[in-house]
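A protein chain is absent from this complex, but the other protein chains hold their places.
Presenting subunit A:
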């Protein structure tokens, strides 16, 4: 494992598999235990440096660090020196001077974690940067698929929605293909990046043509403000053409699962009865997120699993 986790594109098959296997070991070690805590990172300090609101990711990382017995500091850009104009670099150096061993960073600017990694000696974990990557989300998605379907090699994954602006989609493209899955991106042409043809994936504008061949459908959140920038004409039209509803779900194979990184727009990209169906792994993904983030922190900060 490298010192930082900046992007899923950095992970080779061995490293990615190591993270998933470690998460599985951690799950096993904690299964049935009353006290869900390991002493592995006692005395280490993890800082959650969040420049964007993200309750679920922040809580997931916080829980992961605490379950490994690390000290956790939450640093949110709101109400801090950042709002007074402190630069990312100064903030990073301040946190390091206070003895942080790892910085988990969420930032609206693509590449911000890369900049951070050049300024601090500790580890940097990318918890989502702009429209670039969200590597731990992809790791937890891969972990969820492997648990549900028993494998990743040859699994056919359809990623549906706003690929252009999605860091989740990018991370999943690199990680899932590294792990042997076959990925198809489905979106209106306006929401696929120029240059998508150079990615190691298929893409389609037709969700109905893709669904019967998918083992996994990963639905992305679509932000309504995209409508105002003419990426699509209306929420209703988007939903009609690319929303996953019960009728479309019926076209899926028996074993196929439905995923969503959350938060969902119910009734927009995913219908409520799909989100709550037995195919849905949405709640499971949240739980797996903690295990996978424990594995990442553990592997970056050292120690051996109990």
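Basically, a residue touches a chain if its C-beta (ideal position, glycine included) is under 8 Å from a C-beta of that chain, and two chains touch if they have at least 3 such contacts; residues count from 1.
Keep this in mind: contacts and distances are computed from a predicted model.
Here one chain is missing from view; checked against "Amino acid/amide ABC transporter membrane protein 1, HAAT family", "Autoinducer 2 import system permease protein LsrD", "Dihydroorotase" or "Extracellular solute-binding protein", UniProt names that protein "Dihydroorotase". The hidden chain makes contact, of the residues A:3, A:42, A:89 or A:151, with A:89.
Contact with the undisplayed chain is limited, among A:130, A:262 or A:287, to A:130. Contact with the undisplayed chain is limited, among A:36, A:66, A:114 or A:226, to A:114. Per the touch definition above, the residue from A:196, A:227 or A:286 contacting the chain not shown is A:196.
Screening A:4, A:67, A:148 or A:167 against the full complex identifies A:167 as the residue touching the chain left out. One chain is missing from the display, and on subunit A it is touched by residues 9, 87-89, 107-112, 114-115, 129-133, 167, 170, 193-199.
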